[in-house]
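Just below is one structure, and these are the notes that go with it.
Missing here: one protein chain of the complex. Every other protein chain is in place.
Chain lettering (A and B) follows the sequence in which the chains are written, and residue indices restart at 1 in each chain.
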């Protein structure tokens, strides 16, 4: 079932509209292509509505947000909503500045996001209106560990129920929930935090999974997270073999997505549903 | 002769001014360096005229165009024209939004481009004032295949004759024409469409070839396309050998440009002139 969702991406080859930061935009484009989707990056108010209209999903990532691109995020989000297209939000660095926290909160208020994908600090900043984000990384105090997992699941479920969005919190254990069921995913590797863009790439990839599986948002988001985690594990095995570093790890991660099959996703998935 | 054109790039080491999208800008810079040229990226109206003036060619790429950068494209284009420097246009995504189609058309009207380098859908959007671009990729209905090649050559020749620019349409078979002669180039590999930036990198590279061979725009553009195609083939052989993915393919492609010699270009070229 989860594997089928990747197969659907490869057969549908959906166009995904990304309004995303300039730090990791190239990696986002390449991971979409690796999964069989096609990226189009566009962030100007003069065209985002048209671009959203020809795409099958919209991914909004607020890293390096600015006065020029923020209005485009709202405009594209509303257009996607009007056209019933899946929309994913990555609240990069929410909690690190008022501009990020407030923009993300306002986007949440005005755009019916299908999925919110962030680390625990970012999602807490959104849910609680502030927080202790450590830049764009999760704050150590917030880390989702075995000890804090139960609380984190309750928090994520409540926030999903409140917002109507699927909430995908990534960390040592990933949580994906629509407010009633929660996928707890144990794929992935800490090395993924040693490159920039693991989260951004996952958000873009989630957009592709939603685009190709719009009837199963919860499962599609879970499948995207599992796919990313499995590819992180594969890239880490290469890292161990060849003693490289984080730049090569990044390439190996994208390469792993390029080779990932639905079967391998299905067999490698390590999760429980609560 | 075509090989000499690459040698000229390596000996002249031309500075190429790129106004280009933020998705693939790093790859554009590295491929210019790989070919022996030097990149300078600059897109602000406060400096583009001066930057163009110290460069030997200008490459304008409209991907991620925006209100701030569009005026800089016109300003730099006019300056380059006044200084008789070669200029190449990449109408990324023309046909996907009015902003892209109209900006590209207006650029064509106001700037005497030496070369227009795009996929068939983009060039059709420019020539016909609209179209069915699939985001930034060519629409399947437009694909240049053996069956449609004759028509595509006629179309490209007419558009070149009408505009006065060399038209370089890339696809399964590439067509480069000045309106009378047409190079039909069969180098390259479909894997090149599995990375972001194949087209953008080629446009930047074309800028370097024009800069170093300003007396032979048609042949210089053809040589740039052949160089890119050959390097795509080389990268694909590495992909087959090592079972990697699109991220490594991208690196191998740029690496292949780094190693490409004029002799290898000459010997590997597969083209006919009609």
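By definition in this document, a residue touches a chain if its C-beta (ideal position, glycine included) is under 8 Å from a C-beta of that chain, and two chains touch if they have at least 3 such contacts.
This is a predicted model, so every value here is computed, not measured.
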item	value
Hidden partner chain, touching residue among A:8, A:24 or A:114	A:24
Contact residue for the chain not shown (choose from B:29, B:58 or B:108)	B:29
Touch criterion as defined above, residue of A:85, A:100, A:117 or A:157 at the omitted chain	A:100
Interface with the undisplayed chain - residues on subunit A	21-24, 26-27, 63-68, 93, 96-100, 134-137, 194-197, 243-248, 250-251
Missing-chain contacts mapped onto subunit B	15, 22, 25-26, 29-30, 33-34, 38-47, 50-51, 54-55, 68, 250-259
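One rule holds in what follows: only the chains that are shown with their structure count from here on.
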item	value
Distance between chain centroids, defined by C-alpha means - subunit A, subunit B (Å)	33
